[in-house]
Structure formats: C-alpha cells, structure tokens
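Structure below; questions to follow.
Missing here is one protein chain; the remaining ones are kept as they sit in the complex.
Going by the order they are written in, the chains are A and B; count residues from 1 in each one.
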Amino acid sequence: MMSDYFSILQCESEDSLSGIIRIQLNPDCRVYQGHFPKEPVSPGVCNIEMIRCCAEYIHHHPIRIQKIKQCKLTALMTPQITPQANVTISLQENEQGVYRLTASICEGETTYMTLKADVADE
Amino acid sequence: MEKNELIAKVNSVLAEEFEVEESIITPDANIKQTLQLDSLSLVDMVALIESEFGVKIQPADLAKIQTFQALYDYLAERA
Partner (left out) sequence: MMYRAEQLYQLIPQRPPIVMVDVVWSATETEAETGLTVTADNIFVRNGHFREPGLIEHIAQSAAAFAGCGTFLRGEEPKLGFIGEIKDCVLNMLPEVGTQLRTHIQLVTEVNGIRLISAETRIEGEMVASCIMKIFLKDDE
C-alpha cells in the first residue's frame, strides 16, 4: 500500500517518542495519476499516512490511528514544488499503549499540515 | 433575548471556542484579529453562531461584519 509514496532520507531521534524525519516525495507514485489527472497534488490522507509511518519508524512498533482530534492542511503540497520536507513527531503516552501524537509537515517557512491524534500500539 | 444577554452569550461562546480571554472582546475590536481567525476557523464561527443563535449569516453579510458590535447588531435583528 502506497509503499512508493515517499522515502525516508534521514532521522534524528533520541528516544522512541519524538524526532524529526527528513522525507522525499516520489513524483512517480501512481496515486498522482488520479489525484489529479492534470494537476498532481499530494492527497491530504496520504500525508496523514506518511506521518503515521514516520511515527512508527521512531516508535519501532506498528501503530494505528484511533482518533484525529484536529488535522489542519494549511498549504497544498506537490512533489514537484515540495520534493522534500521535515516531519516532526511527538508521542506522549496517555495510558498503556495509547499515545497522543502531535505532528507537523514543514519545509522552510511553510507548514503544510499539523496533526493531533490518538494512536495505539497495534 | 435581551441585547445585553445576547452580547454576554456571544462573548462567552466565542471566547470558549477560540480560546481567548473574554476581556479582550470589546465592541469595536476586529473579530478576525481578536479571535485570530483564518479562513478555516471563520467557518467554525459561522457554524457556531448558527447552532447557538439559529441565525445563518449570509455570505454577503459576512464581509460587512468586521467588529463585535456589528455582529451583535446583526444577531439582535434576527435572533
């Protein structure tokens, strides 16, 4: 699933709860054939999935999103204009195996997405 | 609803929703600046006013409602 949507270039993380991951979007991912045929735009939900994958990468354990308290998509992202970006991840344990995930996707001065969600170990 | 009562209710629901101190809401203050509304949260304000006061702010009117006083007057005529 979406395995070729992005790749991880670099990861700075000191524990299994937080870190910053440098990602690269793949303009050849076939999702752009349909989103949209004449205008490739990174789908918001794929960016949510990218954040989830980055959180898993830092957490070293599969996680599932239970709730999204708020997710703001503040700028459109495209692989042409934004080939790379930083994904910032912070997990805070609320109870055994359940975490509040706070994350963002940024590049330079631009914030593309902010996410507050409850996630759980899968 | 009495106008004073309406003003108090507008102030309290907006302060709670947009997490600001109620004291910074004054009649002449600009709504968007005071509540730090962007185009997305402006939609929340319209939906909140509609559910709390049963008044649907028409798109053409929204542009004219810049201050809290203008909002109170608009609602007072319709609520």
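FYI, contacts are C-beta pairs under 8 Å (C-beta built on N, C-alpha and C of every residue); 3 or more make two chains touch, one makes a residue touch a chain.
Keep in mind that what you see is a predicted model, and the values were worked out from it rather than measured.
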| item | value |
| --- | --- |
| Options A:Arg22, A:His35 or A:Arg100, residue touching the unrepresented chain | A:His35 |
| Hidden partner interface residues of subunit A, rising order | 1-2, 30-31, 33-37, 39, 41, 43-46, 48-49, 52, 64-73, 76 |
| Footprint left on subunit B by the chain that the document does not show | 39-40, 42-44, 46-47, 50, 56, 59, 62 |
